[in-house]
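Shown here: the complex without one of its protein chains, the others still in place.
The chains carry the letters A, B, C and D, assigned in the order they are written, with residues numbered from 1 in each.
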């Protein structure tokens, strides 16, 4: 999983029916060097600027009430920035 | 998921039967630094230049009427460029 | 999926039984910057120098007559180089 | 799998029910150049500073008593730093 910050929302009117009802969020990875944002579905109600924990891949289906073509989902809101001192 | 722009189409005459009927699109990632385009199947009817939302991996199968060896699919057309201000 | 060029063949005498009968090809990604070649199974009969479409991950199993520990497979021969003009 | 060092813990109060009971650890990859830390679940009881072996993707589910949206898990504690001399 990765920790990321909610940056904005993606609006898509024409999409698969099974994506209806999911908020689609642009997430910026929190871990320093990687600036490649991605899109994750959210059902928890994460707000802009919040730090979230995101799960990827087949694990996502275990967070959905029914299967959908979603490959990234917010699985938690992070209470506070983890204290990380990585080697440089 | 990632947001990308439809760049062109891939024509493949000799291919697996289960790929018949899918448009195969070259997608350029929209998120800045990554210029590694990839190929995704499309059933929504995305046109060149449009911004699309693409799902990868096992989630793709949940968008197909029957299983096929496809690992990336367009799951939505994005209404407008997301407003993204990433840290530099 | 990615488009790649068939570069050479991998010979492996000692291998899993379920890999018997698959040609194993070294594939060089076609999309510019990425020079990290990989190995994909082939049942279509792709020849050296040909451009092929390769699928990865769990989708591969949907191209096999029976399950095997293969994570990349040639799913089509590309008719001609896609016309790609990526932002620089 | 990758070997990583446990750096800290992630606290998330609002999260999926199926994540309850898992320790969520920030893991720093041990293999040199990659500084992109990630989050993995732990049920073994890995402590800060310990070297652990982490598995990703669908394999994670085979380590869980019931399915959960977890895509990385500590599957072992590494006894000592592997002796690695990689080409430069």
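Note that in this section a contact is a pair of C-beta atoms (placed from the backbone, for glycine too) under 8 Å apart; a residue touches a chain by one contact, two chains touch by 3 or more.
Just so it is clear, the model here is predicted, and its values are computed rather than measured.
Although one chain is hidden here, its contacts on subunit C can still be listed: residues 7-16, 18-19, 24, 26, 28, 35-41, 57-58, 60-61, 67-72. Where subunit D meets the missing chain, the touching residues are 1-3, 29, 31-34, 44, 53, 55-60, 62-63, 73, 75-80, 82-88.
One rule holds in what follows: only the chains that are shown with their structure count from here on.
Following the contact convention of this document, no chain is adjacent to both subunit A and subunit B. Think of each touching pair as a link: the shortest run of links from subunit A to subunit C has 2 of them. Judged by shared residue numbers over all numbers used at their interface, subunit B and subunit C contact each other through mostly different positions, with under half in common. Computed centre separation for the pair subunit C/subunit D is 31 angstrom, with centres defined by C-alpha atoms. In subunit A, the positions touching at least two other chains are 57-58, 60.
In terms of which chains touch, the assembly is arranged as an unbranched chain of neighbours. Pairs of chains meeting the touch criterion are A-B, A-D, B-C.
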